[in-house]
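To start, I am sharing the structure in question, which I have written as C-alpha cells.
Note that this complex is displayed minus one protein chain, with the remaining chains in position.
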Amino acid sequence: MPIRSEWFTHRLRVRYAETDQMGVVYHANYLNWFEQARTEWTRHHGVTYRSLEDQGLYLPVVNLTIQYRNAARYDDEIAVNVRVIELTPLRICFEYNVFGDQTAGTPSLLVTGTSEHVWVDHEWKPTRLSKVAPDIYQQFMQAVQEVE
Amino acid sequence: MPIRSEWFTHRLRVRYAETDQMGVVYHANYLNWFEQARTEWTRHHGVTYRSLEDQGLYLPVVNLTIQYRNAARYDDEIAVNVRVIELTPLRICFEYNVFGDQTAGTPSLLVTGTSEHVWVDHEWKPTRLSKVAPDIYQQFMQAVQEVE
Amino acid sequence: MPIRSEWFTHRLRVRYAETDQMGVVYHANYLNWFEQARTEWTRHHGVTYRSLEDQGLYLPVVNLTIQYRNAARYDDEIAVNVRVIELTPLRICFEYNVFGDQTAGTPSLLVTGTSEHVWVDHEWKPTRLSKVAPDIYQQFMQAVQEVE
Partner (left out) sequence: MPIRSEWFTHRLRVRYAETDQMGVVYHANYLNWFEQARTEWTRHHGVTYRSLEDQGLYLPVVNLTIQYRNAARYDDEIAVNVRVIELTPLRICFEYNVFGDQTAGTPSLLVTGTSEHVWVDHEWKPTRLSKVAPDIYQQFMQAVQEVE
C-alpha cells in the first residue's frame, strides 16, 4: 500500500536573479525551490537537514521529473507544496505542486514535479537510515501514513 | 516511426560556482548544461536560438526528466551529448547524456535526461514552426531522420 | 550635507544552492542578497521595484564594493541591513551590513558593501526620477534625511 505525508507549504518570493530574459523564472530555479520545500518539510517534522549532514548522512537526488504549466514572474509570492510519497530505509520520494501569486484571485498551478533520493554516507555509499539513525527514521515514519 | 538526430557533443569545464557543500555539482546546474548543449546543437545546424527570439519565437521547456548516476566535480572537463528525439511543427524533444572527466581513463556516464519544448510566440501562444518560420523548420528537419 | 535613511533589515535563510565546495556561501551570492534587501527597503517605503519596471524605469548597478569578513553557512538565518546613503534625481546609493546566525550568541558581521545605481528608461538612457516619477521621488526623499 502506498504511503503519503500531509502536504506542507513553503512560501517564497521570486528574486530578480531568478528571472531570465524571457521575463519569467528560469526553469532550473524550480529545482532550488523544490529543495527548500523538502528542507522545510524536514524541519517541520523535527529534523534539520543540516544536522543530518553533520552526522555524515547525505540525501542526493537520483531522479527528478518536472512539468511546466505556467510561468512564475519576478516578485510573485509563491507557494511550494510538498509531500512525501515514498519512504523506505533506503530512500525517500517527494512530490511538489508550485502555486502562483494569490493576490490576483485563484492561485494557479505553475509547476508539478517529483524527486527521488537515496541515503548515502560521507563516502557516497548507500545507507539504511533505519540502522544508522533509527530515531530520525522513526520521526519520518510518523510523518507518513498508509493510504488506500 | 521515431526520428532521431545524430548525437552532438558540447564540452564545458565545471565552474566553482556550480559546486555545493557536498563537494559536487549542485543538481540543478545540469539543467543549465542541457540548455547550453541544445543551444549549440541548434547553432551546429545553422540556426542561433538568439535569432529565433529576435523573430519573436520562444521555446520554453514543458517537461523535463533527469537521472543522476555519478557526480561531476569542480574543474572536471564534461561532455554533454545531445540529440533530438522528436520533432513536429509544434514541438521538439531532446535527449542528453552527460559524461565525466576523460583524463582518468574511461569517461563515466554521470547524468541522463530528456526535455520537451513547445514553440510559442511573444504572447506565449503555441505556434507552428512550419508556418511562422518554414525555412528554420526545414533546417531542423534535415538534421533528423527516421530510424527503425 | 550627506543624507541617510534608517537601517532596514531583510531576513533570509541560506539555501543549499548558495553554498560551494568550500562549505560556505559562494561569494557572488551576497550580491543577490543585497538586491533583495534594497527591493524590500523600497517596498517598505511604499514603492515596489516591479511597479517601477512596469512604468519603464530601471535601476541598474553601476558601481559595487564588497568586503568579506566571515562566511555564512548553509541554513544560517541571515540579517541583511540596508540603508540609503545617497539620493539625487539621477542616482541612489545603498550601504549593506550582513549579519550572521544569531542563535549562537552575538550576531557576527559577515559582509559589508555599497552599491550605486542610476535611473534609466527602457532604452537605457539616464533619467531624472524627479521628472518622470515625481511622486516616487518624493516618497524616497521622505525616507531619507540630512545628517551631520
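By letter and in written order, the chains are A, B and C; residue numbering begins at 1 in each of them.
Throughout what follows, a contact is a pair of C-beta atoms (placed from the backbone, for glycine too) under 8 Å apart; a residue touches a chain by one contact, two chains touch by 3 or more.
Keep in mind the model is a prediction, meaning the values are calculated, not measured.
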Contact set of the excluded chain (shown chains only): A, B, C
Candidates C:Ile3, C:Val47 or C:Ala71 - the one touching the absent chain: C:Ala71
From C:Thr9, C:Asn32 or C:Asn81, residue that would touch the chain that is not displayed: C:Asn32
Absent-chain interface as seen on subunit B, which is shown: 15-17, 32, 35-36, 39, 48-50, 53, 74-75
Missing-partner contacts on subunit A, residue numbers: 16-17, 19-24, 26, 28, 74
Missing-chain contacts mapped onto subunit C: 21-22, 27-29, 31-32, 35, 53, 58, 60-69, 71, 124
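Throughout what follows, only the chains that are shown with their structure count from here on.
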Furthest chain, CA centroid comparison against subunit B: C
Length of the line joining the C-alpha centres of subunit A and subunit C, rounded to whole Å: 29
Computed distance of Cα centres, subunit C from subunit B, in Å: 36
Separation of mean Cα positions, subunit B and subunit A [Å, integer]: 25
Subunit C residues counted as touching two or more neighbouring chains: 16-17, 74
